[in-house]
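For reference, the structure discussed in these notes is given below.
Here the complex is missing one protein chain, while the rest keep their positions.
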Amino acid sequence: MIPSPIYTYPWAPTLERFLPAPYPVTGIRRETGDTVTLRLRPPEGRPPAFQPGQFNMLYLFGIGEVPISISGVHPRSGDLEHTVRAVGSVTRALARLRKGDVVGVRGPFGRGWPLEEAKGHDILILAGGIGLAPLRPALQHILAHRSEYEQVVLLYGARTPADLLYPAELERWRGRLDLQVLVTVDRGDEAWRGHIGVVTTLLPLAERLMDLRRAFILMCGPEVMMRVAARELEDRKVPPERIFLSLERNMKCAVGFCGHCQFGPVFICRDGPVFPLGRVRPLLEVREL
Amino acid sequence: MSKAAILEALRQHPFTHDMEEAWKEVLAEMARLQTYPPDALLLREGRAADAFFLIVDGLVAIEMFVPERGTLRLQTVSPGEVVGWSWALPPYRWEFDARALAETTAVVLDAAALRARMSQDCALAAWILSRLLAVVAGRLKATRLQLLDLYAPPERRTP
Partner (left out) sequence: MANPEAPIPVPNSVWRIEKARLQDLIDALRRQGYTVIGPCIREGAIVYDEIHQISDLPIGWTDEQDGGRYRLKRREDSSFFGYAVGPHSWKRFLHPPVLSLGQARRNGAGFEWIVPSDPPPRYAFLGVRACELHAITILDRVFMGGPYVDPTYQARREGIFLIAVQCAVAGGTCFCASMGTGPKAPPGADLILTELAEAFIVEIGTERGAALMAGIPRAPATEADRVAVEAQLAATARAMGRQMDTTDLPALLYRNLEHPRWEEVAQRCLTCGNCTMVCPTCFCFTVEDVSDLTGTRAERVRRWDSCFTTEFTYTAGRPIRQSAKARYRQWLTHKLASWWEQFGTSGCVGCGRCITWCPVGIDLTEEVAAIRRTDGATPEAERR
């Protein structure tokens, strides 16, 4: 039984809240060559409630902090899961952790996916690469409350078959009759007999499964992918207020003070990371914003 | 009877579904419904481009054989899409292979007959070529995005 996240943790304005709390690593799963999923146990033994789409700041002693989306809740233990790709000094160190090591966590922060608003609608989830990580808790929530939603389709694109995240879960999802999963890779391998091409090439297939104009679209992936997908969805007359994307930027404080995560007028940490397309559409067109 | 099936397939397929009914009937005359078993080739590099494929069901891979690397799969084409445009321009020769990855059903149009018809009927030619242009544009756009290798790790990006 997947525990369902319910409410946002209220943030107390004391200095301690700006400092990470120690969470032991209770499990590590290597997803791909450079990506792992960490399982972290909150010290009080009860997970701080979060909304799918929110993120925590993960801290390593003496090294630094990075924003990492919460990528799920472990079904049996209730531990928090974070999928980390090693691209910098902190994330490389996170990817090398062992069971028993301790990670500093503060959060959760940000605005999550509009799962309340989306009730009663078809849902299209469009994930590119590690973009599947912040969408996974949304899908977990939807599946845990399946009757509250209509048709659900997942379009997932990765670089190669070896880069597919959560392969066992993907298989389980594919096996469900109440969920359609379409997977594509940019480059296949000898064994791959599935779709090959960028994930936006799967949109015409999604169109055959649901009326996109009535659906909620949740997307996360490289910004180029989302920019292109947004245009293709607009061409298909999907209303921008039902298209949501998750953005990322450099963050230091995660509470809208340090200024690093600004994207035009919005603070990704506080006004996002999930945005309705209307809020950020013109910003996506400006280069080097 | 099978003509009726072909006509129905043309009515359903996104490439032709909003085509004039009269033209659909013309096309149905020069088409057949073909099912390819998994791994069967629809077309082969270097051969004469003598057919135009509307994919109804299944999955098709565009491939090329490269010495020392074997057969490389570049892209897949899904139901609702089309395979092949080399039939529409000289030298009417396939540049790649196309292989069914799963059991695949397609409406296969006789390219020679279609070309002949198009040379007589400019309106039909314009209609088909503009649709074909959209297909090529979409395929090229997708290919360019593939080239960007957006999921590549930072150190392997160029630049």
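Labels A and B are assigned to the chains in the order they are written; within every chain, residues are numbered from 1.
We take it that a contact is a pair of C-beta atoms (placed from the backbone, for glycine too) under 8 Å apart; a residue touches a chain by one contact, two chains touch by 3 or more.
Note that the coordinates shown come from a computational prediction; the quantities given were computed from them, not determined experimentally.
Chemist: Sort through A:T26, A:S77, A:T160 or A:Q262 and give me the one touching the missing partner chain.
Modeler: Checking each option in A:T26, A:S77, A:T160 or A:Q262, the one touching the absent chain turns out to be A:Q262.
Chemist: Touching the left-out chain: which of A:G62, A:G120 or A:G175?
Modeler: A:G62
Chemist: Among A:R193, A:R249 or A:R281, single out the residue that touches the unshown chain.
Modeler: Going through A:R193, A:R249 or A:R281 one by one, A:R249 is the residue touching the chain not shown.
Chemist: Kindly note down the residues of chain B that lie in touch with the hidden chain.
Modeler: So the residues of chain B touching the unseen chain are 154, 157.
Chemist: What residues on chain A make contact with the chain left out of this view?
Modeler: Missing-chain contacts on chain A: residues 11, 13-16, 18-19, 22, 24, 59, 61-65, 85, 87-88, 100-102, 104, 248-250, 252-253, 255-260, 262, 264-265, 267, 270, 286-289.
Basically, only the chains that are shown with their structure count from here on.
Chemist: For a test of understanding, state which residues of chain B touch chain A in their complex under the given definition.
Modeler: For chain B paired with chain A, touching residues are 14, 38, 59, 61, 70, 73-76, 78-81, 101-102, 141-142, 145-146, 148-154.
Chemist: Mind pulling up the chain A residues that touch chain B in the complex?
Modeler: Within the complex, chain A touches chain B at residues 34, 85, 87, 128-130, 157-159, 163, 184, 186-188, 190, 192-198, 200-202, 204-205, 208, 221-222, 224-225, 228.
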